[in-house]
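A single structure is presented below for examination.
Of the protein chains in this complex, all but one are displayed in their positions.
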Amino acid sequence: MAKSIAQEFTKGLWEEIPPFRLVLGLCPVLAVTKTVENGIGMGLATTFVLVCSNILVSSLRKVIPGKVRIACFIIIIATFVTVVELVMQAFTYPLFLKLGIFIPLIVVNCVVLGRSEAFAFKNGVVRSLADGLGIGIGFTLALAALGAVRELFGNGTLTIWETPIQIFGPAFQPFTFMVEAPGAFICLGLMLCLMNLVSSK
Amino acid sequence: MREMIKMIVVLTVLSSFSGGLLAAVRNKTIDRIEVQQLTFVKGPAIQAILEGASNDPIVDRFKLEYEGGEASFFVGVFNGEPAKIAFESAGKGFGGEIGLMVGVDIKADKIIGVGVTTHSETPGVGSKAQTDPSFTKQFQDMDLMSTFQVKTDGGQIDIITGATITSRGVAIGVTQAGALYKSLKPQIEAKLKEFK
Partner (left out) sequence: MNSQKKLIVSHAPFLHIGSGITERNLHIIYAALPALLLGGLFRFGIPAIGVVCLSVSTAMLWELLMNRAMKRPVSVGDGNAALIGLLLAMLLPATAPWWLVITGTFVAIVIGKQIFGGIGGNAFNPVALSVAILMVSWKDYFDFNGMLMNYDPDFIMAYPLATLKNFGVSGIEQYSISDFLLGRQSGGIGATFGIGLLLGGAYLIMRGFIRWEISIAYLAGVFVTALLFNLTDPTRYADPFFHIFTGYTLIGAFFLATEDSSSPVNFIPMLIYGAAGGLMTILIRNIGAYIDGTVLAILVINLINPLLDKIRPKAMGKVV
């Protein structure tokens, strides 16, 4: 049953990739994936919080009393989220403006609290680090993939870093529905469906 | 009882650790954040208003205190003289506060430009105050000391179609900017003299 550390890391990339397998953390998945850049930025911010909170929670797991563990998790997570918010404001302000309210909302992201509760509180520091990193990178990949599909069809571009790259050329008529909120739901549904189709084989 | 004390101790220690960390990060980043905010939020409006200035208005800024607050003034140097300044004001719009940047020619007390910096107006309707320059252009060359009102209220400003409240908010914001400018003018002039 015991997985190796490498397995703990890789499970987040496919087996338990958060939005598609655990169907957790959908708020940022739906809200900020209008462009690839937003998706990656949001994913990296979440990864940072996930890794830091996992490390801290697992190293303190002997100290934290069971009855107030959720309160402790929230304090730890909220601290790191605020750190991320301040750092993003200081260094990548345009991205911060685009992500807006969704950065502070990482606090209530089920993925982060879920990993603390379900994994880090029961496992060692190195294991938790691998888990946090894997899940975080999986989350980033999922967001980037969704962002890529939505941006490609909704806008005809791909924005990896600041400047959008035109993919379809000027004759393309953007399918704006994809960058609207209902488009996010339908796109996520189709991707979930595709994942199940691929893995059921 | 022991468990109770343990809970309290752990929570207290965690909270103070968290507070300490956040204070440290905030101290390290506060200056950078201010510069970033000025460059990205107000920067475009300032640049548009003080176009052609030979200095960087965001670097050459000063603060003045007035009753109930503090205002930043951005100086634009034209022909070697700090002739124009831009400063902030705000008016209440349809979806909350509309942040404005008002540029003034010091000598003539005339508006050289008005730009919307932050707003939460309806996209496509009220947001035109920011995106459609023909609305804010109306303020150009008007006397800042006068009172601005939209035409529906018997004033001189054409409204944006469908966005009376937004237009009214901008007009009120510019009027307030005039009042602020009037009350602070001596200090502004003093500061500008130092600037030379």
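Letters A and B mark the chains in the order given here, with residues in each chain numbered from 1 onward.
Here is the rule we go by: contacts are C-beta pairs under 8 Å (C-beta built on N, C-alpha and C of every residue); 3 or more make two chains touch, one makes a residue touch a chain.
Being a predicted model, the structure only gives us computed values, none of them experimental.
In the full assembly, the chain not pictured is in contact with A, by the touch criterion defined above. Screening A:Gly66, A:Pro94, A:Gly124 or A:Gly189 for touch with the missing chain picks out A:Gly189.
Listed for chain A, the residues touching the missing chain in the whole complex are 173-178, 180, 186, 189-190, 193, 197.
The criterion applied here is as follows: only the chains that are shown with their structure count from here on.
Here the CA centre of chain A is 34 Å from the CA centre of chain B. Interface residues of chain A facing chain B in the complex, by the touch rule stated above, are 60, 63-65, 67-68, 71-72, 75-76, 78-79, 82-83, 86-87, 89-91, 93-94, 97. In the complex of the two chains, the chain B residues touching chain A come out as 3, 6-7, 10-11, 14-15, 17-18, 21-22, 25-26, 29, 32-33, 36-37, 39-41.
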